[in-house]
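The next block holds one structure in the form of structure tokens; read it before the comments.
As you look at this complex, bear in mind that one protein chain is not there, while each of the others sits in place.
Right, chain A next:
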Amino acid sequence: MAQAVSQNDHGHHDHGHHDPQELKMLGFWIFLITDVILFGTLFATYVVLHHNTAGGPSGADIFEMPGVIAETFILLTSSFTSGLAVLAMNKGKVKQLIGWLVVTWILGAAFIYLEVDEFAKLIHEGHGFSGSAFLSSFFTLVGTHGLHVSMGLGWMLLLIIQLSRRGINDVTRGKINVISLYWHFLDAVWIFLLSVVYLMGVM
């Protein structure tokens, strides 16, 4: 393990040498920052347009808070369990790691189920994407987050399969660290969705 050796000489870091896994984490972090900017533009669009309901419903009319509150705590708990998965990985416990990932996946799937259910009800009631500028920006903002969670679910499923076949090694360890970071990030974005869209919408 070259990386372990290079890290053991305290204070004598060669600035030309980087641990590839650390570089991957930094690269993924920079991707997340670009995602922050993407969500920033969608938030700006929503905040600007949310009064323009074109005679249709406003947020206070259509948001059903029990479902949203359930989504919030489900996603928050899944963020916590993805952290527990990383802890299990650091202890080298592959079964525990897969177990926590499965729990995280189920919670994520429950979140998506609730969100799709919410969207389906709105569309069924005639409040679809094209109903008003408010609804367009709402579906775009919340839907983009939902799409991120859905893609994370697909990715996590593949990682669970890979882990069950190959166990914990340098490659899978890096991947689990990255998806855990991604999952925490999605929870952080949801905090602002809950705050700006739903809480400010119904207050």
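Please note the rule applied: a contact is a pair of C-beta atoms (placed from the backbone, for glycine too) under 8 Å apart; a residue touches a chain by one contact, two chains touch by 3 or more; residues count from 1.
The rule we apply is simple: contacts and distances are computed from a predicted model.
> Missing chain's UniProt protein name, "Ammonium transporter", "beta-galactosidase", "Phosphate-binding protein" or "Cytochrome o ubiquinol oxidase subunit IV"?
For the chain missing from the view, the UniProt record says "Cytochrome o ubiquinol oxidase subunit IV".
> Would you mind spotting which of A:Met65, A:Val116 or A:Val171 touches the chain that isn't drawn?
A:Met65
> Decide which residue listed in A:Phe80, A:Phe129 or A:Trp155 touches the omitted chain of the complex.
A:Phe80
> In the full complex, which residues of chain A touch the absent chain?
Contacting residues on chain A, toward the hidden partner: 1, 3-4, 7-8, 10-11, 13, 15, 18-19, 22, 26, 29-30, 33-34, 36-37, 39-41, 43-45, 47-49, 51-52, 65, 69, 72-73, 76-77, 79-80, 83-84, 86-87, 90-92, 177, 181, 184-185, 187-188, 191-192, 194-196, 199-200, 202-203.
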